[in-house]
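Note that one protein chain is taken out, while the other chains of the complex remain in position.
The block that comes next holds chain A.
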Amino acid sequence: MGDRVETFAYFKKKLGVLSVDTRLKWIAEGKTNPTMDISFDAIANLQMTPASSAKIMVRVFIIMNKGEEPTPLVFSFTGLNNARQNCEMITAELQKAITRQRDNTVSEAKSFGVESLNEKNLMEDIDLQESLLTNNGEMFHTFKEAVMKGHLSNEQFWSTRLHLLRAHAVERSQQKGPYNVLSSIKPKTVDNQMKVSLTRQQIHDMFEQHPQLRKVYDKHVPPLAEGEFWSRFFLSKLCKKFRGDRITPMDPYDDIMDQYLDVDEENPTRKDEPPPSHVLDIEGNIQNASVLAELRPDVTMRIDKEAIPFMKNINQLSERLLEKSLGSSKRLKTETEHQYLQESGFHDLEEDPKDPKVILNIQEQDQFLEKNFAPSSKQSTEEPLPSLEVLQGLYQEESVELDNTDRDVNALAEAAQQLTHAMREKHEFETHGTDMNVPKDIREEVSMCHTVSVEFLHQFWSALFSPNYSDKKVMAPLQQALLNSKVRVDAIVSQAKKRNVDPTYIYQLVSSILSSIDVALQEYQKRSTMVSSS
């Protein structure tokens, strides 16, 4: 949170104090309770009179109730000392506060729920789809070919990739915890001078992680130059303190920074925190039985008092970083005995939880199967298929004891030969690849065409077997797309011919996909005649 900023201002012609800290407040002169107390998220807009204007006013638009038009409140500074400066200061501070507020709400909204993973939301989340495509180049190519060229609609493309979208959504929702900024800034010594380069973000993070630093900065930076401040800071004991370094008498003295060394950042939550759980309570453990006086430990188990602060600083830094990522919860998490009981049980000694199986009964199963595969009436449909173990059991007599087989020299030699042959082929493929004569762009064309065709086939089959496949509107474009695929193959072939590549070779490469397309088209033909005849 920012610091408190306040100044005099008129509101409805009355003089009062306008202040910005965690909320926007206006207190009429002579009163203690704020007349106006506005939270930042109610502020819709800000307007300030231009610098040239004689009147100096800020207009704050407030949304009283949701859905209503914002009402303007006007604070006037005209005629007050330093009016222009104050006005600018207030506006700047307000702007900062509002953006901070928005950032917070946005990040909250991003917080992740199960609802955001359902199909509808995933399909509508263009942003998510875009980010997945940019992260996955191969898919982007397919998308370009298939969707951008208009063969497939966007929904069709994503409908078969819901799982990828979901995984990506989960991945994106993972937060990264804040990092320790000071440890990532490494001063470099160049020509006997220490150089530090800082980014805006780093400064921002430093202020956030070390609120005290912000105070020091705010207090001293007008007199000190920005650069000087930082260079002094990085050499100072204060920096060492924040880093959790040990401060030694050898460290240089700095009249400004050293003032803040002993100022402990007050931690208001520490006072009224609940007592720690017994399971972790080291203090309680030490005082578990009343002992007259602790014996003094030997030298190695003592620590000189000077070392404790630097260890404390490391711990506090961790605590602060964690609080940032957990949200500003007062206490991180208190564990109770009850929780301990749950966590500490021996889970492997518990009975396995019941398998949450639901038996699905499919009506008119034979519709979905080829005629000759329909289960015979004898075979009960509820009976599951025999498991692999059962099958193995059935064929037990066939199993071969490897130790007891006869040595068949010929068979061994043959097997060895096959192996070496296979390995040689693999090796050759790996070193030379396929035919090197094919130019690179043709090869890429072929592989692109292959991927896209596979995509179409995928779409085609899933549409064909979906319950409403008879829908001509869906099927016709898909059929067309498949036909186009064949055309595209021809195009590549003719291109290849020009470049003196053997077309049969290209056909060889795409033969499998072509036959798949043919099968698909035939199947479609069959179905449509069946439907039309029935």
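Here is the rule we use: a contact is a pair of C-beta atoms (placed from the backbone, for glycine too) under 8 Å apart; a residue touches a chain by one contact, two chains touch by 3 or more; residues count from 1.
Methods note: contacts and distances are computed from a predicted model.
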item: Missing subunit (named according to UniProt) among the choices "Glycosyltransferases", "DNA 5'-3' helicase", "T-complex protein 1 subunit epsilon" or "Hydroxyphenylpyruvate reductase"; value: "DNA 5'-3' helicase"
item: Contact with the hidden chain (one of A:207, A:310, A:461 or A:505); value: A:310
item: Candidate in contact with the missing chain, chosen from A:33, A:81 or A:288; value: A:288
item: Sole residue of A:29, A:68, A:191 or A:350 that reaches the chain not shown, by the stated touch rule; value: A:350
item: Contact partner of the left-out chain, one of A:148, A:263 or A:326; value: A:326
item: Selected from A:246, A:450, A:486 or A:527 as touching the chain missing from the view; value: A:246
item: Hidden partner interface residues of chain A, rising order; value: 177, 179-180, 183-184, 186, 243-246, 276, 278-293, 295-296, 298-303, 307-308, 310-312, 314-315, 318-319, 321-322, 325-326, 331-333, 335-337, 340-341, 343-352
